[in-house]
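What follows is a single structure, and I will ask about it in a moment.
A single protein chain has been omitted from the complex, and every remaining protein chain is retained in its original position.
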Amino acid sequence: MRLATLMRLKSSEEKMITLYINGLEAKAEEGQTILDAARFYGLEIPTLCYHEGLSRFGGCRLCLVEIGQEPKSKLVSSCTYPVEEGLVVRTDTRRVIETRKMMIELMLSLAPNSKIIQDLASKFGVKQVRFKIRNEECILCGLCVRMCAEQMDGRAIGFQKRGHRRKISTPFDIRSEECRLCGGCIYICPACQLRCQGPQAETAVCNACLTMDPTCLDHYDELQCWMYDVGRCGTCVREKSEKSEKKEQTRASK
Amino acid sequence: MNIKKLDELRKDILKSRKNGKSIITICSGTGCHAYGCRKVAQAFKDEIKNQNLQDVAEVRTTGCHGFCERGPIVVIQPEGIFYQRIQLKDIKEVISKTIKEKKILDRLLYVHPQTEEKIVYEKEVPFYKEQKRIIFGNNGFVDPTEIKDYIAVNGYSAIAKVLQTMTPHGVLEEIKKSGLRGRGGAGFPTGYKWEFTSKAKGDKKYIVCNCDEGDPGAYMDRSLLEGNPHSVIEGMLIGAYAIGAKEGIIYVRAEYPLAVENITIALDQAREYNLLGKNILGTDFSFDISISKGAGAFVSGEESALLACIEGKIGIPKQRPPYPAQEGLWGKPTNINNVETWANAPMIINRGADWFSRIGTEKSKGTKIFSLVGKINNTGLVEVPMGITLREIIFDIGGGIPGGKEFKAVQTGGPSGGCIPKEKLDLPIDYESLTEAGSMMGSGGMIVMDENTCMVDVAKYFLNFLRDESCGKCLSCREGTQRMWEMVTDISEGKGKEGDLEFLMALAKATRDASMCGLGQTAANPVLSTIRYFRDEFEAHIKDKKCPAGVCTKLIQYSIMEEKCTGCLACLKVCPQGAISGELKKVHVIDPVKCIKCGACYEACNFDAIKIE
Partner (left out) sequence: MQPEVAEFETIIKKHPQEKKYLMPILQDIQAKFNYLPQNALIKVSEALEVPLMDVVSIATFYNIFSLTPRGKHVITICLGTACHVRGAPLVLEEFKRRLNIRVGETTEDNLFTLETVNCLGACALGPIAVIDGDYYGQMKIRKVDKLIKKFRPEKRSKAE
């Protein structure tokens, strides 16, 4: 909920809920989340899949906070958990910090080239990645899906399958008729934005976008969306042509 | 049909059945279907006709009797003569000797493995003797497609009692007093759960019966729904009345076609008899049930995911609060319970909460149905009072481990549970004790493992299951289960290294703490419990690169023991790679280079000459 709206409503006769964040008595409106309440009071909780203009998802598990009292306390995602009367919230317990570090470590193993994730690693003291690097870029945070569905009313991309096979793609992995090439998905993607080379630069040339080949050039004579000046995308065209199949084979054999 | 007429109908049915006829009950659960029980039933019917004994005997195909290891099972009532492993060729004699001449056929009886005593009556078979079959017992007496059978065993008398003499509040109090806890796994006190929904604000309320039963190895709910569907319907009637719901949904998983068939028939019959629909039994209580079918996803057994599935969405669990009791199906207050929980309600109403609460332990009342499977002699479904020990179930009822092998562990709670080792065999079964031991009650799957089961392999198996079945939303669960699986797989292939176990446990804890729903939160259990009790086995894989149980293919070698080999050529013939060489009456040899460790030779050898290490 936006700050301005909250201030307006606070002054009206709306029912206020009292909760305790890090020992501080906080007041929030019914229907708000712990994250809303914490942010209102200036408390910082890191997020990734949360975006003010989109519906709440709760998938990245970065915004965890510990609620309740020992021994019955548990961790919940503050961006989805609603405020409750008398709720006791702590944002930086050891359990929260250790678990958050593991989440960042998992994300790094999937998208090491994302500056946003690298920045999170630096901020929260994640100094090693003990998992095998998968370089999938996509951390399935769902921002692109929600952007496409809610802000652009496109619904061209979405989640498919489940578990470790989950992916985001267009129906049947082919060019979607609903896709209006707006580039909103690329704009909001944390793995796509501001790519970096990792801890050490090897050459003067920035190779940030090297892992993203413009697959649309396999089919068309020019780039298909306006994000070409920020970086190139690899998400909109998945039709298999001979050229792209050969490329995939070379990529797979590496 | 009203309450009085139902009572009269029951009396009429019982009277008409006092005709001295022998009832040949034939177990017709899915397991026995696979054994060919349909042909057996038909053969009995034909033979009765052949011998012109229609006035003397009749056939009744019933629900699952529970002793799945010994199917096809036939129990002749009213005596209770128990014939097991019946074959088509036996049927003529059963009719002519046992039915006509009242002579027992020894060869079809159960033989006690230690005393070698032949046991005639069902209730004396050790498998059944130690059980307390208050819920499951009726399966053997009712044909699930015949409502009259259910009425004959006092069926629908509980809902009649409720409608005539109890208020919704009274029913809630009775269920609360009984101490019944959810049988789906979490063990939440049922009476209180019903009360939440009954007190919730809303014009429309729903109740749901969860028959998703996703735990591999657990099939109690299926056998209840298949075998005695009316008991579940009656339970839901009682619940609907107490909660104030007008609509109920039974969610059955896709893999249970017979259960869907039988519950559909039962619902139609219940409606015919005015036990469902408007103005049930002539009162102003109206309630009906519809069926929703699953589509193959373990996560849809999770409450909130199940509701999403019924609504036609993907089965992704929802953040709670708000709980289903406040905002459930279609946003309305909803109460979800497991099949077995609903089936307990009629019993509690009829015999009273006091009677029920005398069974079991202080915190876990009543009985629980378990599926006893795996490396066990008497595979089947058992119903036991809470508080019985694991040892009693596995050895007294289960008959111990086949092949004289050593018991190693018993896995309870499915993929959310853990393995309990030999040292804890005397643990009394109840919700708290199992959780303390690092496992959980779960829906009731009990998988017995012996010395040839590798615990690293078991952990890998469950993690593989979980990474497939995770809905994939939470990073912690999706990536956590995937990475844990990768690590345990590496360990099982000899690629483990120092420090792996500590890292694995840290990752397991993070997965548990960060995930939103029960699947992710309990995903750590298979790993943590196997490491807790079998750490030395993990270390053997990591440090010595050996699999002591002889299971992990990359770490084992197949060889033939000279002293035991008789040169019979059996293994040679089945080897798909031609890796075995030898002549008749001469010792055979396995070429380790060609051997792909498929296990065919081990299976084929009758002399225990194949060594796996």
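Labels for the chains are A and B, by order of writing; each one numbers its residues from 1.
Definition applied: a contact is a pair of C-beta atoms (placed from the backbone, for glycine too) under 8 Å apart; a residue touches a chain by one contact, two chains touch by 3 or more.
Remember, it's a predicted structure, so these values are computed and weren't measured experimentally.
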Selected from B:14, B:34, B:88 or B:584 as touching the chain missing from the view: B:34
Of the candidates B:248, B:346 or B:380, the residue in contact with the absent chain is B:380
Identified contact with the non-displayed chain, of B:122, B:195 or B:213: B:213
Full-complex touch with the removed chain, picking from B:6, B:306 or B:447, is B:447
Residues of chain A in contact with the chain not shown: 149, 155-162, 170-172, 176, 178
Spell out, residue by residue, where the missing chain touches chain B. 30-31, 33-35, 68-69, 71, 213-219, 222-223, 254-256, 292-293, 295-298, 309, 311-315, 371, 373-375, 379-380, 411, 414, 445, 447-449, 453, 458, 461-462, 465, 469, 574, 576, 598-600, 603-604
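Heads up, the rule we're going with is that only the chains that are shown with their structure count from here on.
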Contact footprint of chain B on chain A as seen in their complex: 57-61, 64, 74-77, 80-82, 84, 95, 98-99, 102-103, 106-107, 109-110, 130-132, 139-140, 142, 159, 161-166
Hey, which residues of chain B end up touching chain A in the complex? 297, 299, 314, 319, 321-322, 466-476, 478-483, 486, 503, 506-507, 509-510, 513-516
